[in-house]
Each structure stands twice: as C-alpha cells, then as structure tokens.
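Only a single protein chain was left out; the remaining protein chains are all shown in position.
Chain IDs A, B and C follow the sequence of writing; residue 1 opens each chain.
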C-alpha cells in the first residue's frame, strides 16, 4: 500500500515550521504528500483528500485552539465518504497546561486515530503511518540524503 | 557624648564582611570602635564592654541562629551592670523565610533597642546611634575620605 | 495603486484614508486634528520614541513584555500589573488574532463571550473594537509609553486608532507582518498597506509628534540566519523612512550563540545607519532583541535559564530594548504573575550586566563583517532587480527566491533556503536556494558546516536542520549527539 497524505495546519494558525519539517520528512520517506499549508479549514483538508484520493490526513495545531478547530472533523469526513481515511492530529492542542492523557483521550473520542503531544519527532509519526497503513519499511533506500 | 561601641559577630558564626564594613564606617564617623570580630560569645561582648566602658553593643548574626545566640543577653548585661548600654542587633537573624515585623518584635522583647534586617546600610545605623546617644552630626568633617 | 518606494503625497494618503476609516464603525471616531492635539497634550514620559532615545543615550536596555486580553478593564489591570509589579519600562498591547485578520465582527463576538465567560476568550486586545475612547482609556491608566504588537497584514485602521489614542509606537511591516503571518496575501498589497501605516506616522511626525515604528525582527523565529532578518529589517526601515518616519527600532530574534547574536545587533545598527545616511534619511535608530523565540522547556526553572540567557545577550549586545518571555512560554498564554517573573529575571540580568559588553571580541568583529557582507549582497540585488526601487525590488526578489525566509507559511515565499547551526551553535546557510550571496561568503558558510559534519561524523543534510529544530526542546542548541 502507498501512503497518500494530506498535511496542513488547521484554523487561524500560521505556525509553519513543523509543517515544513513534516512535509520534508514524509516526502523523504517516500510518502506522497499534499501539503495544504497553514490557515486551513476542515473543508480544505477534506477537499484535498478527495482530490488526491488520500488514505491519511495529518492535522497540526500549534496555537491552542485545536480542540475547537477539530470538532466535528471526523463526522465531516464520514459525510464526504472518507470514513476509512486515517486521521492524525498533533501539536499544542489545548490552551495552557493540561495533563496529556485526558487531552489524548478527548481527541481519540473525536475520531482521531493518533494524537501527538508537542515536540514529537517525525520518525515516531512515520513508524505509526507504516503500521496503520501496513507499509513495509524499505530501510536504507529511504534514509535521509544529503541535500547540500 | 562620645560613642564607644563594642562590635562583633555572635555565636559560631564566621561571617566577617559586614563586620569589617561596620568597623570601618563607624570609625570613619568618629565613633570609638572595639571590634571583637567573629565567633564571639555573649561573655566576650560583655567583657569588652566593661573593659572599654562602652555605651553601646552592636551584635551581628548572619547564619540564622541569632535568636538562640542572643537569648538572655540583656539579662546578662544587667547582671554585669551594663543596664544602660544600648543593644543593637542585625543580620539574617532567623532560619528561613519569615515576616520581618514579628522577628523585630521578638528581638525587641529580648531587650534589643534596635533590630535590623539583612542589607541595612551603615548610614541607617549611624543615624540611629547619633539619635540614641544624643550625638551631634559634625557633617562634612567626618565624610568618607579617600584612602587609596 | 502602483507600488513605488516614494513618499505618498498628503492628498493620496487622505484619499485612501476615507476608505480605511470605513472598515469598521469605530473608524469614524478617528479625527486627525483632534489626534494631533491629544498627542501633543501627552507628557514626554508617555512617548515611546523619547523613552527609547533616552535609554540609548544612557546606554540602558529597556524591558518590554507581551500582553493583551479581550476586555478593557482586564487589559488595563494586566498592563498596570506589568508596569508596577513587573517593572516594565515600555508597555505593549498584543492584539488578538481576529483583529489581525480584520475580522472585527468576530472580535465583537469575542468581547461578548469574554464578558459572559468572565475570562478572555481572545488571545489579545481587540483595539479596533475598543476604538479611540477605549484605547485612550488604556493609555491614561498607565504612566509609561504604549505600543501595539500584532502580526496584521493590513493594519491601517488599527494604526489609525492606536496613534489617535496616544499609543506612540506600532510594530510591523509589509514583509515582516506578511510572509511569517499570512498564507496568500500578496507582498504588493502589504507593502502598500504598510506604506499607509508609515505615512500615517510620518503625518504625525511632520506635526512635531514623535512616533516610533518597529519592523518585526524575528520573522519565523526559527533558525533565521541573521543576514536574512537584518536584510528585511533594513529594507523595512528604509521603506518607513521614505514615508517620513524618523524614529525606527530594528529588531532581531536571539539565535542562541552569543558571539553571533551580539554581532547581529551591532551589524544591524551599523549597517542600517549606513543605509539611512546613504539615502539621506534623518532617522533616530534604536534596536530590540527578542528573547529566544523557539520552543521553550516546560520546566519553569529551565525556562528561567533560557529567559536569562536572552537577557544577558541583550545586555552584552547593548540592545536598546528587550522583549521578554515568561516561564509559562511552553504552555501557552502566561498568567500576569508569570509574565512579571520573566521580567524580574530579565531586569536582574540587565542590571548585573549593565557595565559589560563584548567590545574586545575578535569573534564578534569577524561575525559583524560576515553578516554585513551577506546583507549587502541581498540588498544590492533587491535594488538591482527593482531597477533602483526598493519596494518593487522586494516584490520581485521574493518572487524569484532572491529574498527567502526559512519555514515561512506564505505562498509568496520561495521556501528554498535551509539554515543549520555550525559547531558553535551559530546559524548558517545549509542551502542558499536562490539567494544572491557571493561565492566567497558561501565558502565561509560551507566550511563552517563541513566542520560540524566532520565533528558529528555525518553528511551535511536536512537531518541536521530537523535535529537543530528539535534540539532546544531537549535543552540544547545544536542538534548533535553530544
């Protein structure tokens, strides 16, 4: 199976560093990435997923309003016929200091398959993508290459 | 009236910086200072006061055991016939963080005429010495002079 | 309207102004004559520009926090706390995200909801919604100068309202409040809109009122090579000066390597003054260092160390102002107490280091030269592709990646350059994209990264960039395995 991922930052959030890093890391890994960038709405994620026949949507949220922005996302996906598309979300998902487990739990109940705290390294997410989509690790072939 | 001061650090305390500063500042001011230094017992203060016919004892304590070390000091002074000798105390008088007013109150009840928190500048104490002993400020004459 | 780096005529400005004031109902309360009178009536100690000049003359670094909440009373209470308890020298009003997107209707809702909830439902102070009367109330409740800090591509109405309210400084610029803050707004548009903001400041300046303008220095705040941020700062400074701005603060976000950070501030000041002189602008230039803009440790003790390092850097660099982080940085919007804590730590460090500098450092001197040479390559080229026009050149240079900001969200940014740290933690170019940096300078950069690669026994690669970005959450500067 091939990973076809829609990647973006949801809501009124313009944090772009992590988005660029994930784009690069996923692409290097051989995944097919459609990056819709920052300031993206739920609809934009869903439209991009339909257009590219994606099997995964990876949502970032860094400005603390992630919970509000992600509400109803799974339901919209189902309505659009994307019930089998895997949903990942990660970043600073809530405002202020909160325990991680309840946050993860809330997002799982909202229909997200994987939920990541801030500072998660790309390799962790990549491993999960392989597991969840049943993609073999081709090892050496896709190691990070020099680009300088 | 002339100020004849016995100066020292009480108890098992070897903090000497403030002691040296007070010695210098008092002497510059024209006060007669007998500095018995660090690690001094109540008895040593009292003996020095008797020997020098002092009218003031200035006690420092920087290591937190001041309360213990100063207990009964006033009584011992009275026994030794020094009931009119003014008693000042200052420094880090107690262990740990405590409100200042109760600390001051406790030391006043122990018979000290003036009680100073850490970081008190010498000029404050000098003003009080003048007030309490009725010594005129000779002004310019006793200003700090260059010693280099 | 055609974009040119040329001072707007007063007619053009006033013509444009009519449309601007119509953007939201509070616009109609802005009256320039009344504003001039109001600004003239204010005491000197509430003037941002004057306070900065005074600090510069006395070789002092001023303290400014970030802060803003939805409701007027709460906002005033917050600012007074930061002034009285935190010891701020200059006050901010951080503007909320709706206002930054000109979505004033939603700002209005945010205010209502905040009243109901009893706490701020907006991440800043919606100055446009509160209008001139509200903003003047803020100013009159404090006794130090006020600045709007935001991230607004089109800040024309906001600027009108804050200046008419006696706020004598405005942060932002056509590049620095677009490329790092917007996705698809064109540079032509934001450069024009910020010419308007600068022209407004110039309008007041012509009437004897000192207004301070501060381009946003740190850009994306992550591994931005100093020559990139200095170039943008100097361009925005020149664009502002052309519109009649006379009080400019240029900024820089701490990268973490002391030598490079001190050099960057020094180079910025020297080189900006050289350009102002070359183009005949009479500008009072001051500088600002932003404490570490990257990821912060969650642990508050560790956060204090990061804050203190930023404070030390500001002091040793001799920055006129430092923007302060808080020990809550990692977890979001800080309490006012945490905000004051960051300020107290910073103030302590500033006073401790008041008498110290890095003037005897050869490393700093060399780095200043390197940064200035790189900046010269970039600005010379902007003028070349702009056929002598700095504004036109800026648009064209971004279009073809000859200006490029790492990790920026805008689709109008090429995003082809990549930064990485060298073996001492200074930020270098790993990939130049289409930047017109000379081969000689590239060689210096490349050598520095080669040393690191050799040290770490690996190739110079994108993995280094990733490692450097993740390094600071692990408490380190360089993403190596030591």
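Criterion: a contact is a pair of C-beta atoms (placed from the backbone, for glycine too) under 8 Å apart; a residue touches a chain by one contact, two chains touch by 3 or more.
Nothing here was measured: the structure is a model prediction, and the numbers come from that model.
Enquirer: With touch defined as in the header, list the contact partners of the absent chain among those displayed.
Expert: In the entire complex, chains touched by the missing one are B, C.
Enquirer: Of the residues listed, C:256, C:334 or C:393, which one is in contact with the missing chain?
Expert: In the full complex, the listed residue that touches the missing chain is C:256.
Enquirer: For the chain that's not shown, point to the residue among C:442, C:458 or C:476 touching it.
Expert: Checking the options C:442, C:458 or C:476, the one contacting the hidden chain is C:476.
Enquirer: For the chain left out of this view, which of C:2, C:282 or C:355 touches it?
Expert: Residue touching the chain left out of view: C:355.
Enquirer: Residue by residue, what part of chain C touches the chain that was omitted?
Expert: Residues in contact with the chain left out: 58, 256-259, 297, 299-302, 304-306, 308-309, 311-312, 316, 327, 340-342, 344-349, 351-364, 366, 423-425, 474-478, 482.
Enquirer: Suppose we count only contacts with the excluded chain; which residues of chain B make the list?
Expert: Looking at chain B, the ones touching the missing chain are residues 9, 12, 14-17, 19-21, 24-25, 28, 37-39, 63-64, 92, 95-97, 118-119, 121-122, 144-148.
Here is the rule we go by: only the chains that are shown with their structure count from here on.
Enquirer: Residues of chain C that touch two or more other chains: which are they?
Expert: none
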